[in-house]
Structure formats: C-alpha cells, structure tokens
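A single protein chain has been omitted; all remaining protein chains appear in their positions.
Let's look at chain A:
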Amino acid sequence: MDFQNLANALTLTNLALALFGVVAGTIIGSIPGLSATMAVAVLVPITFSMEPASALILLGAIYTGAIYGGAYSAILLNTPGTPSAIATTFDGYPMAKRGDGDLAVAIACYASVAGGLIGAAALLLLAPPLSTVALAFGPVEYLWLSVFGLSLIASLSTGNLLKGLAGGALGMLLSCVGVAEISADIRLTFGSSTMIGGIEVVGALIGLYCIPVLIDMVSTPERHLKVEEGGRAVRFREGAAIAWKSRVNLLRSSIIGTVVGILPGAGGSVAGLVAYSEAKRTARPGQKFGEGEPDGIMATEAANNATVGGGFIPTLVLGIPGTPPDAVILGALLVQGVRTGPTLFDGGGSIVYTFIFGLFIATVLMLPTGLLIGRYAYKTIVTIPKTILVPAVGFMTIIGTFAIRNSISDIVIMIGLGTVGWVLSRFGFAASPIVLGLILGPIAEQGFVQAWIIGEATGNLPGMFFGRPISLAIIAFTLLSLVYPAIQSRRAKRSLATKAEAND
C-alpha cells in the first residue's frame, strides 16, 4: 500500500470508468428489479478485455452506485430499488409524502458516501484481520441474527403488534414455497411446476411495495407527493447540516454495515435493517421513526453502502463472496486469472490496492453525481403528471420483475402479491413485516437446521444454540430491542405522571 497504487488508480481510464460505473449503477439501482448483482453480471463480459484492476474498479463503482440508487425509488415511490433499500422506505417515503423528498434524497446521498468511505477504509486498513469475522459466524449465529432482524417487526408495528406478527408469519410462509434451499424438499407448490422456483424476493418487494402505491395513485385525485409551490433552493446544505448532526448515527451504522457485509450469509438488506433497528433503539426523545425521521434514512443508507467495502473483505481475503454481487465479481476475477486469498494482499497487492483506491474515488464521485441525479429524479417524479407516471412506473415494475430471472410467472406472482398487499394494507397490515419474514425466514431456517444437525452430532444441542459467545451477544441485543420500547414508554409515562403530580 503506497502512493504508487493511488496514482495507478488515478489514471484517466480508471477515473472515467469509475465515473461511468457510478452513474450507470445509480440509474440501474434506482429501477426496481434491476439489482446490483444483475448490473455487475451484465458487464462482466466487457471487463474480460480490461486490465484486472480497471475491471474491478468498473464493477465496484457500478455496485456501489446501484446500492445508492436503490434509495431513489424507496424514497419517491415507496419501492426499494434493491433489497438493500427496504428500510429506506420506512422514513424516506413519509418524508417525500410531506414534501421533503428532495431533502431525503440529499441526506441519502451523504449517508451513502459516508458509509461507502468507511466500508472502503475498513477494506484498505483492516481487511485480513476483519475477514476472521466471516469465519466466526456459524449457522447458529445466522439463526440469531435473523431473529434479531425479525424482532424489528415488533418495533415497526407499534400498537399493532399482532398484525405485524401475522404479516411476518405470512412472509415466512411465502418464503417456504418451492424447493427448500438446503433440504431440497418441494413445499407448498400445490402440484404446480411453475411454483417450484418459489417466490422471488425482489419480485415480491416490487409487488408488495409498488403496486399498492400505484393503486393509491390512481384512486386519489391528489398529487403523488406534496410539493411546495415556488422555486425552492436546492436543499443540499440543509441535508449536510442534518447529516453532520447525526454523525454518530452515521458512524455506528457504517460500522454495522461493514461487519454485516463481511458475513457471507447476510447482505445489504440485513445490514440496513440492523442499522435501522439500532438507530431506532438509540433514538433521541422526540424522534419519530417511521414517520419521516431523517436518521432512519441515514442509518439504512450508510449501512448498505458500507456493505460494499465490507463484502469485498472476505471476497478478496478468503475467496468467499461476502454478498451476491461479490460472487459475480469473484467469478470475473477467476476468469481473468486473478487468484484471491491472503496472498493477493501480500504478494500481488498492487491490483488490490489500486482497486481499493478506485473504490474510494468512485464513492467520492457519488457525492456530486448522486446529488445531481437525485435532484433530477425528484423533479421528474414530482412534476410528471400522474397519467404518465403511473403507466411508466407500472411498466418498469413489469420489466424489472421479468428481468430478475426471465420469468413470466414471476410477473403474475408480483401482481398477485401486490393486490393482496393492497387489500391487507386496507386492514392495517403493513408490507414490511411480510418482507422481513420473506427475507429472513430462509436464513433463520437454514441456520436452525444446520445448527441442529451439528449440535446433535456433537451431542450438545443446548450448548450449540445458547453456549456460543457471539450468539449470546446477539440474543442480548434482540432482547434489548424488544424490551427497550416498553421500558421507554413506561419511563415516559412515569415522568408524565410526576409532572402531573407536580402540577397538582
């Protein structure tokens, strides 16, 4: 690691590739269904004729741009453009609804850049030691991590716990459809061979989040998003001030994102959810998460962009992909003849370090491009009349769903789930618990089954589930975030009571 590598990364070609990658990634990521994995996979053949370091910079830039781009549709359309942006919808869409969409897009950009830089810094400085985290996480730890993620259902559905749990259970049930990932059983297909593929998560996300928004758009005469009349100044500075005020949240969420990114079994969606949950738990009094709280967006966006750098740690150090896009990049590296592993950092380090500096550059470039594209996206969504917006978004949902695995039946499932989701929302069932169940259910199931087999083989089932230090820590955090809201509300009641007494 020296300045030679920085200079290598700063060649005109590499800068151009980083800029192109970030812009293309941001646009692709903002379209629901077109994920970071796909963006990277499509571009892999192009990189075969490039220098390995340049190829990596291009792929890394697209990846990081796509993770940020997912925030646009999450904020402006309540539809996460990539699964990583699920928790961005919680506060982003309420902000956009009340007319603060431009501010939300700006703070998402600041948070993404901050998270991306911290993740990349971890990759640059601490990669070999941090890679051991990936190995310390066994099946049980994944089980408890997903239970921790599921505990967010409780705090997401305040005052509506039963409906939230029912939604989560429905999501888990949906995740069982098709060929079970590790037991190879075929479940809940009702004899239909089209259901063997199961329910695609991204397609389900599009259906559950986007279709209800589209139905609401056509069923109400108001504008899609509230908009202040009169040309308002761009709210970049206001956003920067908010981001600076929340620097502790940004730092904590970025660290969470980096660590979760290192875990091969959990990606940006889990990172965003865990960071959101922690931000919510440590909220200052007066912060209303879920109703348009900027800290909610920042937690998610910082965390999911930090997974980019974090995910590259096991990918480059251990040859184990940290996230799905990393798996594709790893394949591209193999075809290029680059062997990953500890030796890549020691011996042939120049490729790695040139790439890491390239990732830094791409992340920094995301600041101006992200703010500009974000402003454009906001303006477009706000000014386009509904008669054009609705069919355009509807078209995108269909294209996006089809593109995931070239499947017509996924579109049918997407529309079906969307309709069901809309009906359920009329009865007070939110989409997010269903999605949490759908994403975390399989991780929990796999962890449970594997831990059970290993525990039984070693004759120590209780020790397997409750005897490992990392597991115990995660269990403690889960209990804390479950009990904390209750304590908090009791404390608030008590202080209210004492105030009332004092007033008497």
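One rule holds for everything that comes next: a contact is a pair of C-beta atoms (placed from the backbone, for glycine too) under 8 Å apart; a residue touches a chain by one contact, two chains touch by 3 or more; residues count from 1.
Just so we're on the same page, contacts and distances are computed from a predicted model.
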Task = Have a look at "ABC transmembrane type-1 domain-containing protein", "L-lactate dehydrogenase complex protein LldE", "C4-dicarboxylate ABC transporter substrate-binding protein" or "Ethanolamine ammonia-lyase small subunit" and point out the UniProt protein name belonging to the hidden chain.
result = "C4-dicarboxylate ABC transporter substrate-binding protein"
Inquiry  = Given that one chain is not shown, which residue among A:A127, A:M298, A:I313 or A:A332 touches it?
reply    = A:A332
Request  = Determine which one of A:G267, A:P324, A:G370 or A:G418 touches the chain that has been left out.
outcome  = A:P324
Ask   = Which of A:V44, A:L251 or A:I384 sits in contact with the chain that's absent?
value = A:V44
Inquiry  = On chain A, where is the contact patch with the chain that was removed from view?
reply    = 37, 40-41, 44-45, 48, 134-139, 178-179, 181-184, 186, 191, 193-194, 196-198, 200, 264-265, 314, 318-321, 324, 326-328, 330-332, 334-335, 337, 339-343, 405-407, 446, 449-450, 453-454, 456-459
